[in-house]
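Inspection log for the structure reproduced underneath, given as structure tokens.
Of the protein chains in this complex, one is absent; all others appear in place.
For chain A:
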Amino acid sequence: MYGMPMTIFLFVCLFVTGVSCNSVGDKIYVDFKDNIPCVRLLNATHQIGCQSSLSGDVGVLHLLESEENLDWVLSSGPDPPYMVMLESTLFTRSVMMKLKSSSNRVAGVVVVAPNTNPSAGFSPHASCPNENSGVYTEKYSPSLAHCNATVWNPLGNNLSYEEFDFPIFSLKDDNDTQAMRQCYMDHNRPVNGSKPRYPLCAMQLFSHMSAVTDTATCMRRNSIAMSLNPEFVCDPLGDVNIWALSKPLNVTEKGHKPGESVIIAAARLDSRSFFFDIAPGAESTASGLVTLLAVAHALRNATQEAQLNTTIMYTFFHGETFDYIGSSRMVFDMERNQSIIDLDNVHSVLEVGQVGLHGDTKLWLHSDPVSRRNSSIDEEVCVFFLLNFSVEEPGSSQALPPSSFQRFLRARPIPGVVIENHQSTFTNRYYQSMYDNSDYLNVSYPPGLTPEEQLDFVTDAAKVLLLTCCLQFDTRFTFHFITVMLCRGFVEQTDEVSLNLSVFFSPGNTTTNFYIGVNQQMSEPTILVQFMLANLTGSVVNTTQENCNNQKENEDDKETKHVRPTDRLMCFCVRSTCRTTKAVSPAFELEEYTSSNYSTWTESRWKSIKGRIFLVASHDLEMLTLGVGVGVLLTSLLLTFFISSKADILFNSGREPTNATY
């Protein structure tokens, strides 16, 4: 009878408080909106990237004002460890190495990504990219190995390949970041050299990586299927290579195709930066790949009409940034007769490298001097240069720049050239960094276009000058891509051809991410390029979607794909020779995880990546609170013991037991 109203009262209370939920956590912590961490990658010998502790690293926030101010973090600051907040101008090798060397006082680093690119150039990649996986080894050519003759990426500070044992995150420069700077100014800033008083603004970063040491260790730990829940700690990097033929070949028969002569026109599909999943790669990747797509489209009708006896294979290799994953896999498959053609079928290789042009830079055709010592190869290569183009040849004893063609040369000497926009060192100042974006290439629409109009923008004055081996075409085309906009304007000057490339990806105004990622899923550019290539080299077929996906081939040489460019445009079925093959390093096929011949890059797994900012009290206050609590506990225990032992005296005094008479 007492119970009923009480329960109703309790329910009402719970309902009211449950609905208007006031979480204590929300009042203390402010979480980061987007998390852009640096993650751990492993190869046969090393681990690179960043690691945090399992329960996050906490540090007092410190906004670094200059490199001299580092002294506060490294030695004189009274409240280590510090969480260092860097503006992008201070994100240099010297600052990071100093922070790395005293990592007991550094809890983590946060880099504020600017809205404009730094003018001095920045490249966290190596100065000699893919040094040990190209063709220039000590045996092949000691004078050209290890970039002895030409350092390709002189701005490279190798930061991407260093190992840090604290987390490093990147923040966009927006209101939240400004709030963090304000938090530092209000609480943490030392005034006149005096010690800042508690409570201080602190930050906690979680990016604990599961894999450790090297690829062999983490693959072994993946496969130890013991204990209650087997854990995967890392995954090999991989994706797919995309290729299309100008003339259909039988795909089910693998290995050597007698009588076929194939020219491989190659470009790369991937890029990277210091941070995870950020790889705009505009000049290093997108320029070459879009050029090759344009070539494929432009040559579609021409090759069918001309009835050539050489086939052109437009190939897009993925994973070239990480020791040539895609091209090494394709060469490996060709050597094992697992690919559609054989290395004997390959007539030559033409690769489109970084071709983004700034102002009036020229195009250069690079070739390999060592293989050209053989006169037959030299003859083939010279054919390229006889074509009446305004491109130049750099010094004849210069090595090939880092390119997929090097992996073909590793297998056997094949004639080939690589088209680049630099004569010796890269002109790209932001090679494989987060600043290699469309701003750098000066992509721009004509002013005053709405996003829809921009998407439908077509250049009129597009004159395509195409370089293909042994063929010379001079064609005018206009391009209209539904999801990829290629805007080309050609200005033919006296002896120069300049390409102005504008590359736009996806109308949502987000930057494309060219990072290869792990094997489980295809990256967004891969899907995009695959459908684009199918659309550009194939022909439309009039069937329904189900028929399109299920069609059994009469000829095993073409594949139908249902191309669905964007949600609001019509979908249609395309029949083309475009196909994909797996691009996972042969080291993982052969299970040679310490291989020095193939790429062994893997990416670690992680549980959670987040960051948050809050006010933290001094250590003394925490200890005092704990001490007081323990004291209260002990006092109450003593008191209870004392009272219970003297209970009869305390509670029976002055009370006569009444004799109840019933």
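One rule holds in what follows: a residue touches a chain if its C-beta (ideal position, glycine included) is under 8 Å from a C-beta of that chain, and two chains touch if they have at least 3 such contacts; residues count from 1.
Keep in mind that, in the parts below, contacts and distances are computed from a predicted model.
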Check your understanding: One chain is missing here; what is its name in UniProt, given the choices "Mediator of RNA polymerase II transcription subunit 17", "ER membrane protein complex subunit 1", "Gamma-secretase subunit PEN-2" or "Beta-amylase"?
Key -> "Gamma-secretase subunit PEN-2"
Study note, to complete from the structure: Given A:Asp26, A:Glu65, A:Asp186 or A:Glu231, the residue that touches the chain left out of view is A:Glu231
**Study point:** Residue of A:His62, A:His125 or A:His208 touching the missing chain in the full complex
**Key:** A:His208
Revision key, fill the gap. Touch assignment to the omitted chain, from A:His146, A:Lys195, A:Arg220 or A:Arg336, lands on A:Arg220
Exercise for review: By the contact definition given up top, give the residues of chain A that touch the hidden chain.
Suggested key: 51, 54, 208-213, 217, 220-221, 224, 226-227, 231, 233
